[in-house]
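Dropping a structure here in structure tokens format, bear with me for questions.
What follows is an incomplete set of chains from the complex, kept in their original frame.
Labels A and B are assigned to the chains in the order they are written; within every chain, residues are numbered from 1.
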């Protein structure tokens, strides 16, 4: 179902092959030979497509799907229509991710430097890299193997990237060291001078920011996100952390490993986020606040003091999520009494 | 009053011409011959300018205006100073829009391709299009008539635009099909890979996004806004929907026709918005939520469950606006008692 103008597809694969690769089990072994040509959502899938059910909200869509096959949790299996072969999985979304990567495996870029790109002397660009139109690779830049720098992107003096990195169109990288397999999406700004002023008698005095941004391996940084460099010392994004679009990360923030920051999150200066924390959309965190390992923050939360590891929080100011909903209920009762 | 460095103006027009074109009525027919050279706000307008009053907040500014003429609702007419000729209109702001379009009619771009632009073989660029400096038109791109692609914009392989589209400077379009008369402002990112991961035992597993973004006719997409492509299936922006700056729209969102999304709105994955809905600034909507036709959401609302058509909502979580203000009052009383 994918549009051939935009995507190249591998396959087809038999349902047996897929089931094995994604850690699932055929509900009916006789369906193992069914050939699957593509993945598709339930409402668009046809007889040679594989779909998935991960959210009860779509049970009615499942009931009417024309999908040839579906990844599904065992408990939901009896809700699927008869014509759909089922692959039973403990985590259908994870299995779907693995299946999608069979059909659309990420590939290294086609090597080459566009004639309109600018690669300044004193930079290192391995031959297997791809540099697109009007990109700028400044002096002192070092790229690892198989990097892909998009059209109009700018890599400032001394910027270093590991292997297999992608930099989106018009993105800006300055004063930063980037690990391996990092994806920076279009329009992201990394290493910009931070928003730091001291208030003097004649108005604000700008503080020159002489720190860096350190981005560890396997990080993603979404489109139009901004990460300022440290005042002194570094802003750090830990290994495997995923950052969505339009996220703002101020100077000297330290984010641990494996965190997820959804769209439009904002972290003020010197915030610390532990490992494997999850921040919902539009969460805001005040400066110098520490968020513990594995903490989860619901969307739109505002955090103005340190939060313990492992908890789930919501609200402005953010409180334990149970307390938040109890307060919502209490406020609702107030107006019913009134 | 417009700055000739930036704008070209038509006219002058007589007040009678204007009144007819904007669906208004002269308060005094004798003023029909007054020649109007430009539009201007009340506090800057001079004797040959047309202004408007749309908000009671500016009645005191009206009282001191030097505007030669003013578009105004009949009920406010007695508040205008004597020297200002009045055009009575039911909807002064709509009439003002129509008047502004007399003086500053949108024009097709001057055709031509800048020598520094890159137009790859296998793309279709009609002769009446304009491609500015350092723009990139990739292979397989199809532009309609009279399109204008701004400096440094990037149109990825296979992207299709209808007639009379404008793409702002440094904007990025990938994996998307765009209708007619669509305006994409500077720095917008359309068709970027969505923020989709499944959580596996060794950390997040990226899901390749093989859907598209479909933008129907007459849509506007504001500066630095981001619209991710679908996981599988499409992200869709319906006809005539207006999207302000810094709006984030995640994968698989479906927005209906004629919606208005103000600045910094964020829609999480698979959100559905009906026709003619209005979302105030900074509204956030959680994933898989459905918002009914014509629903209105006050600024900063947070939506975590489906909202019925036609209602007006406010708050975090968003509730009917009357209930919101009742709750605000009840909370206020609490502290007065205390």
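In the analysis below, a contact is a pair of C-beta atoms (placed from the backbone, for glycine too) under 8 Å apart; a residue touches a chain by one contact, two chains touch by 3 or more.
Nothing here was measured: the structure is a model prediction, and the numbers come from that model.
Asker: How many copies of the one sequence build the whole complex, if 2 are shown?
Answerer: The number of copies making up the whole complex is 3.
The rule is simple: only the chains that are shown with their structure count from here on.
Asker: In whole angstrom, how far does the Cα centroid of chain A sit from the Cα centroid of chain B?
Answerer: 28
Asker: For a test of understanding, state which residues of chain B touch chain A in their complex under the given definition.
Answerer: Those residues of chain B that touch chain A are 116, 118, 134, 136, 140, 152, 154, 157-158, 160, 170, 172, 174-175, 187, 189, 192-193, 195-200, 203-208, 210-212, 224, 226, 228, 230-233, 246, 248, 250, 252, 264, 266, 268, 282, 284, 286, 288, 302, 304, 316-317, 323, 326-327, 330-331, 334.
Asker: Which part of chain A faces chain B closely enough to touch in the complex?
Answerer: On the chain A side, the touching residues are 1-3, 5-7, 9, 39-41, 43-44, 55, 57, 91, 93-98, 100-101, 103-106, 114, 116, 132-134, 150-152, 168-170, 185-187, 218, 220, 222-224, 240, 242, 244-246, 258, 260, 262-264, 280-282, 299-300, 315-316, 328, 331-332, 334-335, 338.
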